[in-house]
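The complex appears here minus one protein chain, its other protein chains still in place.
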Amino acid sequence: MASLSSRPRKRRGSGVSQWELAWRRLKMNKAALAGLVIVGVIGVMALLDRLIALYPPNCNVGTNPNCPNPGPKPDVWAIGIPPSWSFPFGTNLAGQDVYSQIVYGARAAFLVGIGATAIALAIATLIGLVAGYFGGWVDNVLMRLTEVVLVLPFFLILLVFLRILFTLSPGASGGLLVIILVIGAFSWPGPARIIRGEVLRVREFEYIVASRQIGASGFRILFRHLFPNTLHIIIVLSTLQIAGSILTEAAVSFLGFGDPNSITWGRQLADASEAVKQAWWAGLAPGIFITLLVMGFNLLGNGLRDALDPRLRE
Amino acid sequence: MAETLLRVEGLRTYFYTWAGVVKAVDGVSLHVDKGETLGIVGESGSGKTVTALSIMRIVPAPGKIIEGKIEFQRKNLLAESEEEMRKLRGREIGYIFQDPTSTLDPVYTVGEQLSEVLVRHQNLDKKSAMDRAVELLRIVEIPDPEIRINQYPHQLSGGTKQRIAIARAICARRDYSGADP
Partner (left out) sequence: MLGGRRYGPAPSDSRWFWVRNSEPGVLCLVSLVKYVVRRSLYLIPVFLGITLLVFSIERLAGDPVQIATFGNTHITEEQRQKIRQYYGLDKPVYLQYLHWLSELLVLNLGDSFSGGSVSNLVGQGILATLELQLLGLFLSLVIAIPIGIYSAKRRYSVLDVTLSSSALVGTSIPISFMGIAFILIFGYYLNLFPSGGAQSTIQSQYLYGNVFLDQLWHLTLPTLVYTFAILAPIVLLVRSSMLEVLRQDYILAARASGLGDRAILYKHALRNALIPIVTYVGLYFGGLLAGAPVTETVFNWPGVGALFVVKTNVLDFPVIQGVVVLITLMTLVANLVTDLTYAYIDPRIRID
């Protein structure tokens, strides 16, 4: 007698978790995949920096004969020369290999992007959840605070802060940390409001009301129910915030308020802009890379938003 | 023998989504005679709404009517031009949505939304259309129609909204006399 289970059958009722569903939807979104690829490639570049760069960081290959040179040796005075085999993106006017500088700058871009976002979204999530769930005077106070910070001109305050901090400790290392902290410290109000809005929406869901009635404590509900349900919005906000933070750092560095000791694309753009007529390729590379990375995170963020949208659940 | 108002044969409407082809309506045939009310029963997701939308040819993208024949007033609706269909919709064929909360545009008053249908189909001017709209509200038994006519959808209860949806669906009928209590 043939066995009933001779043919493997799908277990009835085996559902797919919402994350798997979202991942599948994301995979079908070509733009989002492109974004993921871009971020991934540049991320790998950032991780392997010393391995794939041609020259040491900040090494003025063209002028400094003592610059330890693991790569092919240039045989001419290599300041501000256009792209060639020894220098894939050319050299800038300080004699640095643009390609290598770009590779080193990738790390700063990710550090600033992810670091500032981590800080900003951590604060935003906390405030959003607490304000949205507890309501009442807690909500009032927190929203008032949010408005005060939100109303301040973000970019201008950033400039002031950075200038003060860098003036007080000019030569110190950790300038990048300062930038990360400052951007993070002022970027949280927008996301906080959105997260709070989402909490307000989710909190009326039946199972949450039911948990309350069973007598679950506030904090338990907060962490076990509300937080996972706002996670999708937090993820999307985070990716978009990363994109924004990278652009902010670029703008800030361009104006000269960034960290003079770190290698960042923003600073490379700023340096190159002073001598753009003689060596425009030195500005093209950082500009393109900033655009690419920001675009990558934007595509990813939009794709995640579509994939995680709770209203589109089949 | 009763006259057949609507006859649908072999209707197929497929949705071409990113996840593949969804065969919402796959070979549906039905007919409705004059004076008859046809009820279509099915689980949610079985294609009832899509069938109705297909008859009116307002299936939203990515849906497409693949094949079939829809006979109405001695025309094959699937062969008619969009302009012809527009004349039929709202006038000869009406549709009332299941969910009353979202079936009305939130930024316009009830009166504005009713009268725009009347203006479109019966070529009335705004004032007469508004008057007729008030009449219509009275017919669907909405109390205080003069007040309601200037209210916005969010100010009304679900039941009232549903009645307004009904009013909107029947208001432009060619054989509608308008004096019917």
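Chains: A and B, in written order; residue numbering restarts at 1 for each.
Note that a contact is a pair of C-beta atoms (placed from the backbone, for glycine too) under 8 Å apart; a residue touches a chain by one contact, two chains touch by 3 or more.
Remember, it's a predicted structure, so these values are computed and weren't measured experimentally.
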item: Touching residue (missing chain; options A:37, A:122, A:138 or A:152); value: A:152
item: Omitted-chain contact residue, chosen from A:24, A:163 or A:224; value: A:163
item: In chain A, positions touching the absent partner; value: 139-140, 143-144, 147-148, 151-153, 155-157, 159-161, 163-165, 167-168, 193, 196-197, 200-201, 243, 247, 250-251, 254-257, 266, 269-270, 273, 276-277, 280, 283, 286-287, 290-292, 294-295, 298-299
item: Chain B residues touching the omitted chain (full complex); value: 53, 56, 58, 60-61, 86-91, 94-95, 97, 99, 102-108, 116-117, 120-121, 150-152, 154-155, 165, 168-169, 172
